[in-house]
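Every protein chain but one is kept in place in this view of the complex.
Then we have chain A:
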Amino acid sequence: MTEYAKPIKRRKINSDAIWGYAFIAAALLIFLMFTAYPVVSALIISFQEYKPVGSTFIGFDNYTETFKDSLFWKAIVNTIVYTLLTVPVSLFLSFAVSILILPFKKRMQTAFKAVYYLPAVASGVALSVVWLWIYDPMPEGIFNKLTSFFGLGTHNWLGSSAYAMFSLVLMAWLSSHGTSIIIYLAALLGIDGSYYEAAELDGANFFQKLRYIVVPCLKPTTLFLLVTGVIGSFQVFQNAYLMTGGGPDNATTMVGLLIFNNAFKYFEFGKAAAQSLILAAIIAGISVIQFKFLGKDVEY
């Protein structure tokens, strides 16, 4: 035994530690069953021609078929277009609304937060039904009445491939930003007031304060919302499923909808699992890129 080597001390496990491990074990068990197990199962199924009775191992066939499938690539492109059009605008709108709400007193802020958060509480299905009504293609449809009033004529908003994607994007722009607004507001309230006081002494105007104080201070929040927004957008399913069914001519078929169709319409669970894992890899890749390029000077 050298002078540096210390005798191994047996850690005494007291009753607090036992209780702690017991609580962790319950949470861990639930995590293992409902998160880890499905992921591992999906990985195994992705190498199988899955059937409830007698699945067969088919190697990488599900993956190679997916990569050869033109509809998969079309769905990827549609999802990227949808993400590029919705996430930045959604972030900007949330940021702008938060800035507008910030000067109000606490009670008014709470009222605004509640109003903006309300759509997030409402059922997505109910919202889609309302939007279907707004996008009624007949001349008496609400949106068509509006466009006709401005001399833009009537359009088949969800039935035409020229407008269907735009219609889903517009719906995303005008729908719930409640969560982002609340997060932005919390971050805005966390900025030390002395920064603004110093800027005011230097004669900074509103936009300069925004540019040199607010935007840099909110960078971690923006990065968080951007990453989670992109992840959410890549997994979008409900809008396309309920509003357009992926049509017309697959113009709004997103990857999420394609995976759902493969699994529950065609019972091709192996292919659906493979596509889910490819989607997970794409999302992980994009998240890494976002952290690498945008997270350099972010302080947490």
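Just so we're on the same page, a contact is a pair of C-beta atoms (placed from the backbone, for glycine too) under 8 Å apart; a residue touches a chain by one contact, two chains touch by 3 or more; residues count from 1.
Here, contacts and distances are computed from a predicted model.
Novice: Could you tell me which of "Extracellular solute-binding protein", "Na(+)/H(+) antiporter subunit B", "non-specific protein-tyrosine kinase" or "Hydrogenase maturation factor" is the UniProt name of the chain missing from the displayed complex?
Specialist: "Extracellular solute-binding protein"
Novice: From the list A:Trp73, A:Phe92 or A:Tyr266, pick the residue that touches the absent chain.
Specialist: If we include the chain that is not displayed, A:Tyr266 is the one touching it.
Novice: Pick from A:Leu127, A:Leu158 or A:Ile259: which residue touches the chain that isn't shown?
Specialist: In the full complex, the listed residue that touches the missing chain is A:Leu158.
Novice: Extract the touching residues of chain A with respect to the undisplayed chain.
Specialist: 19, 22-23, 25-26, 29-30, 33-34, 51-54, 71, 135-139, 154, 156-162, 244-250, 261, 264-267, 269
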